[in-house]
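A single protein chain has been removed from this complex, and every other one stays in its place.
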Amino acid sequence: MSAPKFAGIIPPLCTPFHSDFSVDTESLRRHLGVQLDAGVHGIFVLGSSSEVAFLPDTQRRTVLKTAVEVVAGRVPVLAGCIDMTTLRVAEHVKAAEQLGADAVVVTAPYYARTHAAEIERHFRLLAERTELPIFAYDIPMAVHSKLDPRMVLRLAEDGVLAGLKDSSGDEAGFRKVLLGKQERGLDGFAVFTGSELVVDAALAMGADGAVPGLGNIDPAGYVAIYEHSLAGNTEAARREQERLLKLYSITDVAPAGRMGRSSAGLGAFKAALKIRGFIDNAVLAPPQLPLNAEELSLIEFKLTEAGLI
Amino acid sequence: MSAPKFAGIIPPLCTPFHSDFSVDTESLRRHLGVQLDAGVHGIFVLGSSSEVAFLPDTQRRTVLKTAVEVVAGRVPVLAGCIDMTTLRVAEHVKAAEQLGADAVVVTAPYYARTHAAEIERHFRLLAERTELPIFAYDIPMAVHSKLDPRMVLRLAEDGVLAGLKDSSGDEAGFRKVLLGKQERGLDGFAVFTGSELVVDAALAMGADGAVPGLGNIDPAGYVAIYEHSLAGNTEAARREQERLLKLYSITDVAPAGRMGRSSAGLGAFKAALKIRGFIDNAVLAPPQLPLNAEELSLIEFKLTEAGLI
Amino acid sequence: MSAPKFAGIIPPLCTPFHSDFSVDTESLRRHLGVQLDAGVHGIFVLGSSSEVAFLPDTQRRTVLKTAVEVVAGRVPVLAGCIDMTTLRVAEHVKAAEQLGADAVVVTAPYYARTHAAEIERHFRLLAERTELPIFAYDIPMAVHSKLDPRMVLRLAEDGVLAGLKDSSGDEAGFRKVLLGKQERGLDGFAVFTGSELVVDAALAMGADGAVPGLGNIDPAGYVAIYEHSLAGNTEAARREQERLLKLYSITDVAPAGRMGRSSAGLGAFKAALKIRGFIDNAVLAPPQLPLNAEELSLIEFKLTEAGLI
Partner (left out) sequence: MSAPKFAGIIPPLCTPFHSDFSVDTESLRRHLGVQLDAGVHGIFVLGSSSEVAFLPDTQRRTVLKTAVEVVAGRVPVLAGCIDMTTLRVAEHVKAAEQLGADAVVVTAPYYARTHAAEIERHFRLLAERTELPIFAYDIPMAVHSKLDPRMVLRLAEDGVLAGLKDSSGDEAGFRKVLLGKQERGLDGFAVFTGSELVVDAALAMGADGAVPGLGNIDPAGYVAIYEHSLAGNTEAARREQERLLKLYSITDVAPAGRMGRSSAGLGAFKAALKIRGFIDNAVLAPPQLPLNAEELSLIEFKLTEAGLI
């Protein structure tokens, strides 16, 4: 029985832009450095927190190339290959191979109305086309279908999937995967939660790690949760998670009626990254709307309160 | 008051593939010829019926290039620019300009959770970047948000949108747009229904035309509806539409539990196109599942019954 | 072949309240009289427009009893039996029988997660328990499932359903029912649209009638559409429907962010009924929010513009 190659805290990196929406690679390098210094166990680029849905393919390549260079093999680099269907995803997977990613992360098909049998076929066809480990990315909020725990386990057993990044918010389904993994002895199958507010709970249930968007802003906090959890110190893990839950309220400063949740959440993340000096510019890709001055002040206040500035 | 440049029957062309999923341009040329011979008033490539969500960018370009060449200016060619957000769509728009499309067709953003104000901003930003007429493509089934009739009218009035292709199935909302168009004197704004089973009704309400998926198989039928409608012969239009409604049952031969609606519907369309000799190969892009032999026989039977073979 | 017993314009009656939310039977009688004088062909009480979801059973009985008395057999009275599942609906059906309704109107089950086979079973079990004609009420907006046209036709053929009241907004599915009715020779099966903005189109497709919420305010307008349609005067029907479409904008005076669609729509209906003198009090049942003074003025302005006051 071997421990999974992928474990621990793997933040889904935000993508800093110049004001023309080209990738600000200097900020990206600095931000990557901050994460690595904090002791993260991997880097996930081109996930939803990276605004991957907003990035043209050229920018996606720049992000991945920069990450692979900066990380230089110290930790694994996972690359989101986010597109609608098999052939389009396969092209992103090919690019990830060429640029040196250590694994790819793939959602269920979207836009076209799909079916469970077709979702399963999607992952199987992609696995036939690449040697890279494939993580299934369960994100019904974005793709409007949920991965069935039984399908995930079947694909893990068949060697199609190397891991799961579960951002579904369905902790009961997540736990079914964890239990199934244990029952089937799938020790190498890496199960990550994307639910950044219950990382301590996920680890206590046996998750291999977490991919917390809020980790962009406070990677050390999440690394601490992981270490407390490994050490069996559930109380300390809980206190740290609660501290981060409080910090997460920065994503609520923009009222629901004014902009989308993506703008409100990622806008807050990027504003905080700028305030903390990790990146230079908090601009979001279009058509997302910007936070206003009052909302930005409130974020600054909350960061001060959290002792992060 | 000028009539809209875009009017009549504009079928959303299916994309024939070779068995390796490369575009079968020979079949595509033949299929385009069939449509033009039937008297259609425009060609819409790279819409949902084309499996646009399944086509890599190279194949998308091949499709559009072929269509522009074959059509050779006889009718307008509309190009779907289907992607998640503004910058990605802008790249498809740029390609459409270069390849000679007469208009582009754009959905609301998807994957990222969006907001009405961001949907509107999306269309406005794209209009700033192109001289091509932009059609809004209202397809909540795919993008999981519905375009507000009031926003559509505002964008039409401001010259952002040249037209609407409404595949929402919401005929009441469609009619609000038609009424608003009339009240504001927006004669050049082209309003098309994508609901292929109520084209006669849409035309009777004042729609400029239709983009019927089933038109791939029986373009003459839809052209007849349009002509009957122009001639004020609503009864003949209705009879023709009812005949096509009966034919549409080919999309129901695969039971709901076995595959997605996309596979069942597009699989039936392509099977019928092959049976009628318009294309050589009925294969669907992955991960869609194929119809089985029994289902294919049933489609053949229905086409015979309809007098189409 | 016999014409259906149920045909024409059957408004879904709003329920006037006293300020303590008891039924204002005096207003209800007056409002019923207005409808009958306008020549409506039936009365539907206890539908969604009646705030049936807000009415305790005692009030429901008062409404039905009053309607049966006032109508006195001149036209049929349909009674909504709106509840979550079979046994609860069966009790409302029993009450409808006792109070003299001519038909009952029943939705798919809701609250509990249901399944197509269970929806079908629901209607079959209810039909075993009553002699009254049963209308299926297709209203996915409220019950979160859509009735399958093939199931509706099967139940019509088996004598389980006497009619359909389709408020789904899915005109293509509606037309499948109409076509299937014709193909199977189900002449006695009454198909009504609940889409008050496309009544002319529904009648042109062969619908037996309409159940228009807006008919509360302008029953004569809908009766005129029906008569124009019977007379084959589609152009006059269309003009009348467009006039009513314009009037329908009273339901949009409250901004989407301030209250639910039910409050905004029913609040506007009841305000208009009060302004026209059909009822005394425009109060909505809790927890619905009231329109404000500015919104009420705007409704009054729109009614004046429409020549209704």
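Observations on the structure shown:
So that you can tell them apart, the chains are marked A, B and C in the order they are listed, and the count of residues begins at 1 in each.
Simple rule for what comes next: a residue touches a chain if its C-beta (ideal position, glycine included) is under 8 Å from a C-beta of that chain, and two chains touch if they have at least 3 such contacts.
Keep in mind that this is a model prediction, so the values were computed, not measured.
Displayed chains that the missing chain touches over the full complex: A, C (touch as defined at the top).
The missing chain, though absent from the display, is touched by one residue of C:Ile119, C:Val177, C:Ile217 or C:Ala306; that residue is C:Ile119.
Only one residue from C:Ala72, C:Met141, C:Ala231 or C:Ile309 touches the chain missing from this view: C:Met141. Set against the missing chain, the residues A:Val52, A:Ala127 or A:Ala201 yield one that touches it, A:Ala201.
Contact with the omitted chain, checked across C:Ser27, C:Asn216, C:Thr234 or C:Ser262, is made by C:Ser262. The chain not shown here touches subunit A at positions 169-172, 175-176, 179, 195-198, 200-201, 204-205, 234, 238, 242, 245-246. Interface residues of subunit C with the unshown chain, by the touch rule above, are 21, 48, 51, 53-56, 59, 82, 84-88, 91, 109-115, 117-119, 121-122, 125, 141-144, 258-263, 285-289.
Definition applied: only the chains that are shown with their structure count from here on.
With centres taken as mean Cα positions, subunit C sits 48 Å from subunit A.
Here the spacing of subunit B and subunit C, counted between their Cα centres, is 34 Å. Chain contacts: subunit C has no residue touching two or more partner chains.
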